[in-house]
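A protein chain is absent from this complex, but the other protein chains hold their places.
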Amino acid sequence: MGTEPNGLGPGRLALRRLRRNRSALAFGVLFMVIVALCVAAPIWSHHFAHIGPTAGDNLSQVTVDGKKKDVVSPDGVPIGPTWQGRYFLGAADGNGKDLAVRLLYGGRNSLLIGVGAALITTVVALILGILAGFLRGAVDGVISRMMDIVWAFPVILLGIALGTAFALGGVNLGVLTIGQDSKWVPILIIAIVYVPYMGRPIRGQVLGLREREFVEAARAQGMRPLRLMFSEILPNLSSTVIVFFPLMVANAILLEAALGFVGVGVRPPEPSWGTLIGVGVERIQTGPHLAIVPGVMLVLAVLGLNVFGDGVRDAFDPRSTIREER
Amino acid sequence: MARFIIRRLLAMVLVLFAISVITFLIFQVIPGGDPAVRLAGKQPMPDQLARIRAQYGFDKPILVQYARTMKEIFTGNITSYSTQINVVDEIKQDFPRTLWLALGAALMWMGFAVAFGLYTAMRAGAIGDRVITVIALVGVSMPVFWIGALMNYYLGFKAGIFPNGGYVIFGQSPTDWIYHLLMPWTALSLLFIGIYSRLLRSNLLDTINEDYVRTARAKGLTERQILTRHVLRNSLIPIVTLWGLDFGAVLGGGAILTEVVFDLQGVGQYAYESVKQLDVPPVLTITMFGAFFIVVLNTFVDIVYAFLDPRIRVS
Partner (left out) sequence: MRGIGRALAVTGVAGALSAGVIACGSGTDSSSSGGGGKKTGGSIRIGSVLPDKYDPTQNQTIQAYQANQTVYTPLTTFKHVQGKGGATIIPGLAEALPKVSNGGKTYKLKLRSGLKYSDGSPVKASDFENTIKRLVVTGGPFSSFVNPIVGVDKLKSCKDDVKGIVTDDKTGDITINLSQADTKFPFAISETWTAPTPADKSPCKGQENPPPPGYGAYTWKIQNPSRQFTLTKNTDFNLPGIPKGNVAKMTVVKSSVEKMTQDVETGKLDFMTEDPTGDQLPEVRRRYKDRISLAPTPPNIYYFFLNVTVPPFNKIEARKAVNYAIDSRALQRIFSGRLDPTCNFIPKNVIGHKDGSCPYGDAAGAGDIAMARKLVKQSGTAGQTVTMWTNSKSPRPDIGEYMRTLLKKIGYKAKLKTLDQQVYFDQVGQKRNKAQIGFTDWFMDFPHPSDLLEPSVAGAALESSPTFNTSFVNDATLNKKIDDLVKQDPEKVADQYADLDKYIVQDKAYLAPYGTEQSTSFFSERMNAKECAGVHPVYKNDFLQFCLKK
């Protein structure tokens, strides 16, 4: 539209628009900082806290300002923030684990699950969306109804039911064995749940694309359907994927938190933001930070993604920034 | 058109059927899913288990069990394994709570979304737009069980501004009813305000560029008149559609954690407690009940769109 110079591809144009959106970039950076912090968790763990994410002894003591203090009081209240290397943010639970260390390692798990689930969702949604939209007819019918089924399933209930099933023994599918404490369990649950959210718009877009001239032309030249789908249609979906991806990661992290909260996400003793919030909420009276800190960390990460993703969407969908250009 | 509608309705029934089968199967294959063991207490003797199996029909083939359960659901005779209470009665008495929660929250998020959407569209690109956008997105980024628990503790119990969870029936005291629902409404709608206001903003900006708006502007109408009379009305259509879908989703199980955190004891909480006890009859019934709302609203939207856009019917 309007003033954009000609000759630049849509991707470049979008990038240029995104670069002008400072708040989106700032929040993108915020997210990356949190990622970096979590990736660097072992540094904090080894050099400052000197305690691992799953280690802890509730009978041990810690020296704060020259005074010895119980890590967990005899009536079970974990120590608050010491603002020193060990127990920087206090103890996380009755077993005397270090909250700061668990927060960082928990972030690794939450992010890994979020990104992993979003990747799987994207791939599956692309395959199903393209097949349904391109082949139409019976294939479309089957795929669309499958997505309807997943869509109409109450996520939390499905999660709890599957979580209970997986917790005992995991799954053995011959080639693929998923252990009970494997992170694949929440990743797959979340990935499946979100497929229709992305698969439906992709299908709709493919339905439109397959009628376009360049596809007709390729088809007239005798290009095989499979090649058509992946060399002609797929590249045209890239902007949709780019727009969707950060938002999918954000949603996946939130769903992981919910599953962790109801006790079916990451298996203990491994931490995740959701499980930390779940434990923290029970101790809100004596240690409000136990609920607030993991929550704020999660909100910041998801907010970073959401604001950034919103900026990306604006950038790829120029009409919505029309006021600005006028 | 008639064929299209019939096809969509058939598909709807098919989806509901598939959901019931899948839910039923999940609970059949779950380890420890055997309800006879839990009914029998901690240490069941084989003959005691056999009696319970015979009494509840757990010894029948799985197809027979499925058929019997579905029949019970549709005749309203289904009872919970763990409490023996009629599930349909239970849903009937819990549903108003879920409905009021969903309805109030839906109105609240729509109201705020329209206000935020209008404001940000009018000031698109300005600092106000950016700030409101971030604020709206903070809501989207918060897990409801977290913000709900914090609100419940600090505003409810500590400060005593609101009740610390619970529900009062409207007929008992309308003011108490609102009073008890205010926090749950807020917590639930926080999730949607951001999404809706962002969507409305981009729709508004789309519409502003349409020809008829230019015409209106040329006629000398004020910006405010143009915005409210022409632009807003047209921009709201897709949002109202989405609103219907989301409302169905919230009724159909999207508010489970909100109900749990605020102890509202609606259908969602009933489902939550039942699934934790692996109590198949209520879980199956509620899943069907929830899926029904979602699928019906989806189908309805599909059909309406087919009316508006004939091309869809072909595909």
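Lettered A and B in written order, each chain numbered from 1.
Here is the rule we use: a contact is a pair of C-beta atoms (placed from the backbone, for glycine too) under 8 Å apart; a residue touches a chain by one contact, two chains touch by 3 or more.
In this text the structure is predicted, and so the values were computed from the model without any measurement.
Q: Which displayed chains make contact with the chain that has been left out?
A: Touched by the chain not displayed, across the whole complex: A, B.
Q: For the chain left out of this view, which of A:Arg200, A:Arg283 or A:Arg313 touches it?
A: For the chain that is not drawn, the touching residue is A:Arg283.
Q: May I ask you to list the residues on chain A that touch the chain which is not drawn?
A: Contact residues on chain A toward the absent chain are 55-59, 72-77, 93-95, 164, 167-168, 180-181, 263, 267-269, 281-287.
Q: Give me the chain B residues in contact with the hidden chain, please.
A: Missing-chain contacts on chain B: residues 30-34, 37-49, 51-52, 55, 82-85, 90, 93, 157, 164-166, 260, 263, 265, 270, 276-278.
Keep in mind that, in the parts below, only the chains that are shown with their structure count from here on.
Q: Which whole number of Å gives the spacing of the CA centres of chain A and chain B?
A: Taking the mean C-alpha position of each chain, the two centres sit 22 Å apart.
Q: Touching residues of chain A toward chain B in the complex: what are they?
A: Contacts found on chain A: 23, 27, 136, 140-141, 145, 148-149, 151-157, 160-162, 164-165, 168-169, 207, 250, 254, 257-258, 261-262, 274, 277, 281, 284-285, 291-292, 295, 298-299, 302-303, 305-307, 310, 314, 317, 319-324.
Q: Can you check the complex and tell me which residues of chain B touch chain A?
A: For chain B paired with chain A, touching residues are 11, 14-16, 18-19, 22-23, 26-27, 29-32, 121, 124-125, 130, 133-134, 137-138, 140-143, 145-147, 149-150, 153, 194, 198, 201-202, 205-206, 208-209, 252-254, 256-257, 271-272, 275-276, 278, 283, 286-287, 290-291, 294-295, 298, 315.
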